[in-house]
Structure formats: C-alpha cells, structure tokens
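For this view, one protein chain was removed and the others were kept in their places.
Moving on to chain A:
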Amino acid sequence: MHIAEGVLSLPVLASCAALSAGGIALGVRRLDEARMPLAALLGAAFMVASTLHMPVGVGSVHLILNGLAGLLLGWAVFPLFFVALLLQAALFSFGGFTVLGANLLIMAAPALLCHVLLAPLLRGEPSRRRLLLVGAGCGLIGVGGAAVVAALVLSLSGGRLFDHLIGMLVLTHAPVFVVDALISALALNLLWRMLPDMTRELCP
C-alpha cells in the first residue's frame, strides 16, 4: 500500500515527514548496540517474507506482515520500515523520496499499535488459540490500520477528490487483508512452537 509521488499536498507531506522522523528517532534510541544485529536480521527477514505471493483468483497477493513485524519489534519498526521503504523507493520506484514519511506512517503506526495492544496478551504461557487470535489480530490491525492511515492522509490532501481512489485502494487490498491475517496467525503459532524462549523475549 504505497502512495506514489505527487499525490499528497505539501502540508500533509511535511507533517507526515515530521511525525515519521520522530518515530525513527525514538526507535533508534531504544535499540541498544547489542540488539542492532537482531533488529537488522528481523527487518531483512520481514522484507524477504513480504515478497512471498499467494495466488488468489487470476492474480496473486503479496504479504505485508507489518502487524506481525510490529508485534515482535515494537518501536524498532520505524527505523526498519524506513530502511525498507528507502530501498524500495530507490531500487524499485515503489513510493518515492518525498512521500517516504507518509508511507512510513501508513506502515509503521498500525504496526506499533499491534505491539502496544497485542504483545501484553502473550505474557505467560499463551494457549494455541490465543496465539492464533493474536496473530490474526496483527494481520487485521496491520493491514486495516494501514488502509485507515492511507485514507486519512489522502483525504487530508485532496478532500472529496480522492474518494474513488480511496475506495479503489481499499477494494484492491481486501484480499491482502484476509490472507495477511491468516498467514500471521499460523506463522506466529509456528514461530512460538519452534523457538518459544526467543519469541517470548521479543515481545515482553
């Protein structure tokens, strides 16, 4: 869900950039030296995992997994998604340099919400059902929240002009919403079973 260059108005671009810069600064401050490689590895892992495709109908949807990343990484999603979006803008022309702040907010704000709301539910010995529910919640909040923030910045920029565009964006992301929730649920459950101690340490 990347917004292209030239769509958003200048005030919206500037305020998104300022908010994102604050998020990045906070995220970097919370990453101590020893956890840097762990964060970089998980960031790279999520970038690679989000290129996986699920065939749906005639096309296919790629995963976003921003919610699951948020659950495991907390504030570090701001600098890590910044890195991912910078590379995507430079190497693939997805998004762009001036909308980097807005796109970062779209991806990272719901991810952080997942960490705040859902990580406390995993304290102690969560049951399989709870793991599946938390994982599905990550997909729903992550992708749904991204759609909400994208709609918000678009309507702040262009008012009613972007109504149809917002509708189209939400419509084209409906399959991603479902697939992301299901995959996040199953993946979190598997990850917890394979490496219980390390996963528990990630989301205290």
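Just so we're on the same page, a residue touches a chain if its C-beta (ideal position, glycine included) is under 8 Å from a C-beta of that chain, and two chains touch if they have at least 3 such contacts; residues count from 1.
Throughout what follows, contacts and distances are computed from a predicted model.
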Identity of the absent chain, which is to be given by its UniProt protein name, from "ABC transporter ATP-binding protein", "Flagellar hook-associated protein 3", "Cobalt/nickel transport system permease protein" or "ADP-ribosylglycohydrolase family protein": "Cobalt/nickel transport system permease protein"
Residue in contact with the excluded chain [from A:A18, A:A90 or A:V116]: A:A90
From A:A18, A:V56 or A:A174, residue that would touch the chain that is not displayed: A:V56
Where the missing chain touches chain A, by residue: 2-7, 10, 13, 24, 28, 31-34, 36-49, 51-57, 63, 65, 68, 72, 79-80, 82-84, 86-87, 89-94, 96-98, 158, 160-165, 167-169, 179, 182-183, 185-187, 190-191, 194-199, 201
